[in-house]
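Every protein chain of the complex appears in place save one, which is left out.
For clarity, chains are labelled A, B and C in written order, and residue numbers in each chain start from 1.
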Amino acid sequence: MSSLDVERIRGDFPALQRVVNGRPVVFLDSAASAQKPESVLRAMDDIYRGSYANVHRGVYQMAEEATAAFENGRAKVASFIGAPSRDELIFVRNATEAINLVAYSWGRANLRAGDVVVVSHMEHHANVVPWQMLAAERGIELRWLPVTDDFRLDLTNLEATLDGARLLAITAMSNVLGTINDIRPLADAAHAHDALVLVDACQYVPHLRTDVAAWDADFVAFSAHKMLGPSGIGALWARRELLEAMPPFLGGGEMIRDVRLDGFTTNDLPWKFEAGTPAIVEAVGWGAAIDYLEALGMDAVRDHEERLTRYALDALTDRFPQINIYGPQDVSVRGGAISFLFDDIHAHDISQVLDQHAVCVRAGHHCAKPLMRQLGVPATSRASFYIYNTEAEVDALVVALAEAETFFKV
Amino acid sequence: MSSLDVERIRGDFPALQRVVNGRPVVFLDSAASAQKPESVLRAMDDIYRGSYANVHRGVYQMAEEATAAFENGRAKVASFIGAPSRDELIFVRNATEAINLVAYSWGRANLRAGDVVVVSHMEHHANVVPWQMLAAERGIELRWLPVTDDFRLDLTNLEATLDGARLLAITAMSNVLGTINDIRPLADAAHAHDALVLVDACQYVPHLRTDVAAWDADFVAFSAHKMLGPSGIGALWARRELLEAMPPFLGGGEMIRDVRLDGFTTNDLPWKFEAGTPAIVEAVGWGAAIDYLEALGMDAVRDHEERLTRYALDALTDRFPQINIYGPQDVSVRGGAISFLFDDIHAHDISQVLDQHAVCVRAGHHCAKPLMRQLGVPATSRASFYIYNTEAEVDALVVALAEAETFFKV
Amino acid sequence: MSSNLEDLYREVILDHYRSPRNRGELEVPPATKTDGFNPLCGDEVTVYLQVDPETDTIVDIKIQGQGCSISQASTSMMSAAVKGQSVDEARKLIRAFKALMSIHEHKLEGESDGSDLASDLEGVRLGDLEALQGVVKFPVRIKCATLSWNTLAQGLDERG
Partner (left out) sequence: MSSNLEDLYREVILDHYRSPRNRGELEVPPATKTDGFNPLCGDEVTVYLQVDPETDTIVDIKIQGQGCSISQASTSMMSAAVKGQSVDEARKLIRAFKALMSIHEHKLEGESDGSDLASDLEGVRLGDLEALQGVVKFPVRIKCATLSWNTLAQGLDERG
């Protein structure tokens, strides 16, 4: 018994009615990007059909409506993650840009050669490459927290690793392993070393109740498209004092207070970091996605995913002795992304056979090549779950995998 | 007689059916952001309703469809501006980000203290502030091309201004004055001084047939939302050799070829400059906007706007001796953005009265404060036209202005 | 003319717009000078303040800059309201005025029921200033009305 009325929920998602290769689609790739409910599509369409205009500068009703809807989206996103103020919520394109914003603005203003940034082996490229760019440009040192044999963060040397660190940049949930990292104690440890804490919450915010204040985080990055919202928008939340002290990142309209020939002054938060026309309608869609999730309740969302993940882990390991799952078995410390290898069959080939069954999973390195190298695999298959997935869909995955097994048997 | 069937066109735009304050909306603010036709809304909705998935990595049909639709959007945008290759077309959030990308990546790799960047007094903040940031950070020198009394670029000292310049960053059409700058001779002059040329084509691409090769430009920036496309997406086009030599800008997924603990290598163009999940559905919507414009024909679009601008300039000056228009009178050298002051009445007050008549115009500094200071005005009203505007709407503007005149008469 | 518009442009507002009070400059020092910008529309205002350090009273205030009728009227009314007042009273007035302006703004975005704001309004006599309440129905214009007040607040904060 799920705590969500999944059949009703499925009815809200037009894309789940899709038929592929003669079969109803089994969408198990929400960790890459989630499908969108009617209410999100309608919210965006409604704006375009009658309340669309550029925001913030128009003294006419449609512009005022668009501005109010856009800023209302911001207020919803801010409140969804427990941000103390919506002024601290900066709209960007995606989580990747959010992290780059921190690296460019805070990083370049604060980090000097030899300064240490700590990341982990389970980071997504979004939380690796910006720091490597800074390492190459500024000579900062990148230190890595390893991953244990049971796919958890290895904290054995945490204190030594944090020694001299200025920033701990860490994921709240691995998109490959599903592992949830307990942020609060990590933040406490980092703060004890005078390091700030950036949380890559891209996989966390969509699935678990998030409270940036309870985390005591300094920067939090996430994207709309993984949480029922549209493509093209994400957010950086950061503490007000940090944002106020940081230099601007992108320059242009909206982020200025005044521009003269010899220089400019910056606007108030959050607009100081939002140059040019923002993703107006996308912010409205994101707000609608949050309304949808809040109506379900994030505790129920989490509960549903924990049950489904348990069911899937059991189903896969019971049926296939040759399956190798890269991630914790304990569902209380993981989300619903299940990465696996199946015999020697390459993830691409698995995925291709699954597609014939309309089962959609991701195959590849999941933008986590450092982790893949630690795991000693070039690619895995990954099935991932969200509010609209069912046990029957897990069963469909098992059936499709059995067929792949037959097809590629040497 | 217009060269466009405007009544049919208007039927394609749901937002134009909107009623405000009891009157049908008269939308004269397309230079800030344009309304969207049904076909654009439908193209985006269709993707979300059945072909949505994250792009580039999925080995299943919906992901392949999403990827093909996204890349197809890129091909359409590239071909619309005459780009030699779609690999040179980088998707960003908006024109502002496009210019910042050049300033951060090309600028920081190539400009040293004392190097000169030339801009003009008629630039939008998007083409001013990124260079001011570089001036503050790197000590580059910013030089300004002035504006003549008849609102054209003042080229008297062009040669001297370009002396020692590394970049000419110039708008193809002013969003305040409407003035069209003749890019090819400017590019030739700049190239003769070994300077590269960046064109802010934000106001040009929506309204006139654009050929980046004929311009002989090096970088071109523009946004979807001003050309019937969605919010949340824009593009940078640049010559392949430049893009290949430039360091990456934002780091993360998609822009890498390989990531190891000690560094990363970059992906092929265009993905090298596209970090993280892109504005997938927005690219599809932009493609549909281009299909719409191409079906009308850009010559017919231009012709319609030239006629309408002529009609408006005449109507305004005939009726109101006290109106002051900031922009050329010759419609062959200007677009359809008409900025004006009306007696001493402030643009905000004008706009407010116009809103009662459902007439939407922009009021303020139009993100061009350096220009406003040159003009000696804090704010203007701006009416701007697009394919769906009519002479009857210009007449409605005149009626509304007459009422503002009465209301604020001292 | 729609009643809507007359809500915004009350007679007393148009009067202050047409005949602004306290325009001019003061010598700096002894007076202080503070600039304010409205980043949305480009309006600028300069507030000159002369505070008597003995009595902590705003003995003189002068205004420069340009803006729309709402911004001009609000500035003029502000200058008339605080001239001769103690700094404490001026601060109370600023809080009260911003409360008057922002109740609606906050409600719109669903954050506040206005109860904190109500307490800022308690016991403060706004007089003519209440004519500006019509502005809250036009959210973009709120910044026009508050520009000079924010600049005044900044001027008071920056005083030695």
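Some points to look at:
Rule of thumb we're sticking to: a contact is a pair of C-beta atoms (placed from the backbone, for glycine too) under 8 Å apart; a residue touches a chain by one contact, two chains touch by 3 or more.
Please read these numbers as outputs of a predicted model, since none were measured by experiment.
Partners of the chain left out, restricted to shown chains and counted across the full complex, are A, B. Of B:S120, B:Q203, B:N267 or B:S384, it is B:N267 that touches the chain left out of the display. Residue A:A363 is the one among A:V40, A:V117, A:A135 or A:A363 that touches the chain not shown.
When the omitted chain is restored, the residue from A:S79, A:N324 or A:Q352 that touches it is A:Q352. In the complete complex, the hidden chain is touched by one of B:H56, B:R166, B:R307 or B:H366, namely B:H56. Subunit A residues in contact with the hidden partner, per the touch definition given at the top, are 21, 346-349, 352-353, 356, 363-365, 369, 372, 378-379, 403, 407-408, 410.
By the touch definition given at the top, subunit B reaches the unshown chain through residues 56-59, 63-64, 67-68, 71-72, 75, 86, 256-258, 265, 267-268, 271.
Going forward, only the chains that are shown with their structure count from here on.
Taking each chain's centre as the average of its CA atoms, subunit A and subunit C sit 44 Å apart. Subunit B and subunit C have Cα centroids separated by 36 Å.
Each of residues 57-59, 63, 256, 258 in subunit A touches at least two other chains.
Multi-chain contact residues of subunit C (touching two or more other chains) are listed as 40-41, 138, 141.
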